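Here the complex is missing one protein chain, while the rest keep their positions.
Labels for the chains are A, B and C, by order of writing; each one numbers its residues from 1.
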Amino acid sequence: MDLSFSAEDLAFQREVRSFIAENYPADIKARFDAGLEPRKEDFVRWQKILFEKGWVAPAWPKEYGGTGWTATQKYIFQEELGAANTPGIIPFGLSMVGPVIYTFATEEQKKRFLPGILSSDVWWCQGYSEPGSGSDLASLKTKAVRQGDKYIVNGSKTWTTMAQWADWIFCLVRTDSSVKQQEGISFLLFDMKSPGVTVRPIITMDGGHEVNECFFDNVEVPVENLIGQEGMGWTYAKFLLGHERSGIAAVARSKRGIAKLKQIANTEQSDGSPLIEDPDYRRKLAELEIDLTALEYTELRTLARESQGKGPGPESSILKIKGTEIQQAITELAVEAAGYYAFAYNRRAMDGANEPVVGPAATAFAAPSYFNMRKTSIYGGSNEIQKNIIAKMVLGL
Amino acid sequence: MDLSFSAEDLAFQREVRSFIAENYPADIKARFDAGLEPRKEDFVRWQKILFEKGWVAPAWPKEYGGTGWTATQKYIFQEELGAANTPGIIPFGLSMVGPVIYTFATEEQKKRFLPGILSSDVWWCQGYSEPGSGSDLASLKTKAVRQGDKYIVNGSKTWTTMAQWADWIFCLVRTDSSVKQQEGISFLLFDMKSPGVTVRPIITMDGGHEVNECFFDNVEVPVENLIGQEGMGWTYAKFLLGHERSGIAAVARSKRGIAKLKQIANTEQSDGSPLIEDPDYRRKLAELEIDLTALEYTELRTLARESQGKGPGPESSILKIKGTEIQQAITELAVEAAGYYAFAYNRRAMDGANEPVVGPAATAFAAPSYFNMRKTSIYGGSNEIQKNIIAKMVLGL
Amino acid sequence: MDFNYSDEQKLLIDSVERFIQDDYDFDTRRAILKSEDGFRRDLWQKFGELGWLAVPFSEEDGGLGGTAVETMIIMECFGRGLVVEPYLSTVVLAGGLLRHGGTTGQKETVLPELMAGTLLAAVGYAEPTSRFNLADVSTTAEKAAGGYVLKGRKSVVLHGPMADKLIVSARTSGGRRDEAGITLFLVDAGAAGVSRQDYPTVDGLRASEIVLDGVSVGEGDVVGVVGEGFALLERVIDEATAAICAEAVGAMETLHKATLEYARTRVQFGQPIGRFQVIQHRLVDMYMAYEQAKSMAIMASLKLDAAPEERRRAVSAAKVQIGKSARFIGQQAVQLHGGMGMTDELNVGHYFKRLTMIETLFGNTDFHLKRYAA
Partner (left out) sequence: MDFNYSDEQKLLIDSVERFIQDDYDFDTRRAILKSEDGFRRDLWQKFGELGWLAVPFSEEDGGLGGTAVETMIIMECFGRGLVVEPYLSTVVLAGGLLRHGGTTGQKETVLPELMAGTLLAAVGYAEPTSRFNLADVSTTAEKAAGGYVLKGRKSVVLHGPMADKLIVSARTSGGRRDEAGITLFLVDAGAAGVSRQDYPTVDGLRASEIVLDGVSVGEGDVVGVVGEGFALLERVIDEATAAICAEAVGAMETLHKATLEYARTRVQFGQPIGRFQVIQHRLVDMYMAYEQAKSMAIMASLKLDAAPEERRRAVSAAKVQIGKSARFIGQQAVQLHGGMGMTDELNVGHYFKRLTMIETLFGNTDFHLKRYAA
């Protein structure tokens, strides 16, 4: 047992750190540090920089464009990206459909789709949830009926993140209604510019536009866009859900969030002293930081098991639950620090309009961020569902 | 809407207060204020004092020995008893079997049993729980088989509080195994000195002896000891459970508990100042006191509904849940205040041996009290069961 | 002791509830939020006609002589409907200051119009770095011929954009956080030297940053006693705190009911989610949080006329309970509604946002815990 990095790991850390320092565009950094709503071009530009360096897909096998790093190196890489507050890797292509494609697709499909994912030239979105399905994903109703060499897709998807920017969608569709729910689902890719695809924005309560409803009205999809076998979509989806969970602890980002909270609490005044000297606020910050440390070491232990080839198992649901609780708590404390200025709704400034904010810049978006982060305990399998998973898969209940 | 007591109520309050001041025996008060384990004789002596005054059964109808008080008067009476730290009224006779008897029993049974309950000459215990039944009371297995003019009782009961002091037991027994669980249960009274009754102490983890197992080996019970109809025991038991819940909020006692905590926190030192000046301890005390205030007013609102003839409904499960949470939290804070001296096990002193305690007297029993109070969220229908009740009966889920 | 409403109070409940149901549905409110003014003047007139704006004022002042219970009733109903009109600012805050501290002249000038619904008012009690301390006043009022000159900045003045009259705290003597030396002034919103930066709030209200750059006021514009404004302001803020506690109770009730209804009807894994025990117990916890909050809101309202020490403790205790309950119920209502709870188009998020801001308004949970324990 040893907490220190090896000399090789330390060298790697230095390499990553200086690469980021030299290549992370200042204008994107400024937008992200200010907490503005991200733009598509920021994500794409940053991912292309990583792609040029060969670092955009550390989780992928080397043959498909991965880095061949050890688990520790991957961890260090994630930590450094988080600490530098770079745009998060948009998961839909690189973490979701990519792995499904290189694992289950034909050679031809791999050649067709993987390059665009790696280069970020094709933006993907995820067609899973439906208005009626919620956490009960397998109850989905969107239908794909085969007609000759095409599927005709009808139905709708919802909570489709960043669909407004997407070129392609990977979509769970029902190809057979006569069998058990899970067995009638297929995994289909199609172009969002196909006739019959409509995207309607869903504005969330913080005023942001991240998610959408997608309607499919007789969308024609060539059969060669089916991944794997018809009826096996649920298997691929489950495979993908396992992938989606890695990195969900978001330790590095939460560390940055806490560092920012400390900065704020050192500036904001309470009865003539910095808020950080208020014993209640100080205690809550300390508790949060300790929670995060515990999560960090729990993640490292998971990593250690993983590098021994055991996992990531259902234990990683802990990372989702605790990670999102901490992310939410950070935004709660930011609202508390903001005091009355939390009231001010600086939406236009947050969307990037060149407009001054009301109150201190550091807390200008505290309330919308708090509202927005409530989603984290809902999406990606709600925290209640994660507990069901642990109860069943880990505790055997 | 008005929070103030009427002039009549205030006069009543003064009357109760001065009665207690003049009649509460100093030696019992000393034992209770010191937090020693109560003795049977303390309870009996105090109940007899109230009986002489005609105040031992405020909840009973006047014709059977009740006081005829208004709901507010009953509330004031409870508050004053609690504030004075008198021995609690032992519920088994006065709050449990008494009401069942005057509601469901024959005139003869009433004449036979009620006087002894009122005068505290007969100590009752409750034969409900069984080793296998837990919260699922209706699954009880103790059998009563009718033979001529007797029932032959076989089985066992557990968690029988103060059975070691009891003269009589009221007991749920199965008289019919061929019908639905709830329909085969009868309500039987019998003498604890009957041949075949054995009482085995259960020592709880705090080292105390409050509860017992009772074994019945061919105990003969005259049929005239059956209350109401055979097979109707479940109905009487449910009636009784409603009665048992009143007063369970224990607001007055918790108020005293918090007052004692404040005293302790004013004496105990932390870094050269009284513990009460420690911002964390101070905050926790304040939160607890506020919780209790909220419970107090929730109870008063329940009382108001009750005096309009609505209730006490299943809403009173809140009183059980919040009341026990507060009682438990008080003992947690006492352990925290005790610091290292919480380690000392002063069991013999607590049992009344004339022995000095280790550390300050005010916290000498802090840890055992904390351990003991864990029972409150388990007994009387666990807090989980209470939530089931609210979900079903109040929320209609 | 009596927790029942009088017949008149029951009529008031009916009247406000009917208004919410008939005239203030979710779409109406959405339209108000998007409008230029951020409130509906015609509805406000209606409040005046129905007598709601006159409720807390004495009959002598031309009001209805209502107690804190009537204000509680109105605010609780407003909480159910998420009413954004400036009742809190105009009637409870500004009205409260005038009621308890206004001169005959001020009352005669302002109150009739206020009660008629033709005059709106707002109160500036906070400053950029004062947080929740009402005594932390940097705005100065310098004595000048026949009156005072005000200089300073008041922040997050709720309903500031629509106010005709402002009442602001300023320092006539003493150090920055001294309670002594604070004086309250009635200021015309259009007076020379008053400038406003208006903005929407995250919960659908409007607010202003108000700069007072040498605003001249007369001696007759002092509300209450010179240098002794703190006690008056604190009392009225306590009354307003009780009022928003009631508003929060109304919002929590609606939110809990909506979530309960959703749990009964939303089917997942082949059954309504309300059949899952974890959801059931969550709803029970929300119900208990609501009941405890309701008890405390009533308690606080009934203690507003107690001695200051008792009133302060009662109000702070209530605000702590309401703050905790509001956070729990708000968060869980969103959680149990899943993705739908996150959207702007469902009412759940709007209640959640309002409850979040009420948690902060007039001092958050930490502030009131300290004030209670002081």
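One rule holds in what follows: a contact is a pair of C-beta atoms (placed from the backbone, for glycine too) under 8 Å apart; a residue touches a chain by one contact, two chains touch by 3 or more.
Because the structure is predicted, anything quoted here is derived from the model rather than measured.
By the touch rule given at the top, the unshown chain touches A, B, C in the complete complex.
Contact with the undisplayed chain is limited, among B:230, B:278 or B:315, to B:278.
Of the candidate positions B:260, B:301, B:322 or B:375, contact with the hidden chain is made by B:375. Here one chain is not drawn; of A:105, A:140, A:261 or A:318, the residue touching it is A:318. Touching residues on chain B toward the chain that is not drawn are 129, 132, 134-136, 139, 158-159, 202-205, 207, 211, 268-272, 278, 280-281, 335-336, 339-346, 358-359, 367-368, 370-371, 374-375, 377-379, 382-384, 387.
Taking the whole complex into account, chain A touches the unshown chain at residues 1-6, 9, 72, 282-283, 285-287, 289-291, 293-298, 300-301, 304, 308, 315, 318, 321-322, 384, 387-388, 390-391, 394-397. Where chain C meets the omitted chain, the residues involved are 276-278, 281.
As a working rule, only the chains that are shown with their structure count from here on.
Here the CA centre of chain B is 43 Å from the CA centre of chain C. Mean C-alpha positions place chain A and chain B at a centre distance of 53 Å.
Of all residues in chain C, those touching 2 or more other chains are 369-370, listed in ascending order.
Counting partner chains per residue, chain B shows two or more touched chains at residues 283.
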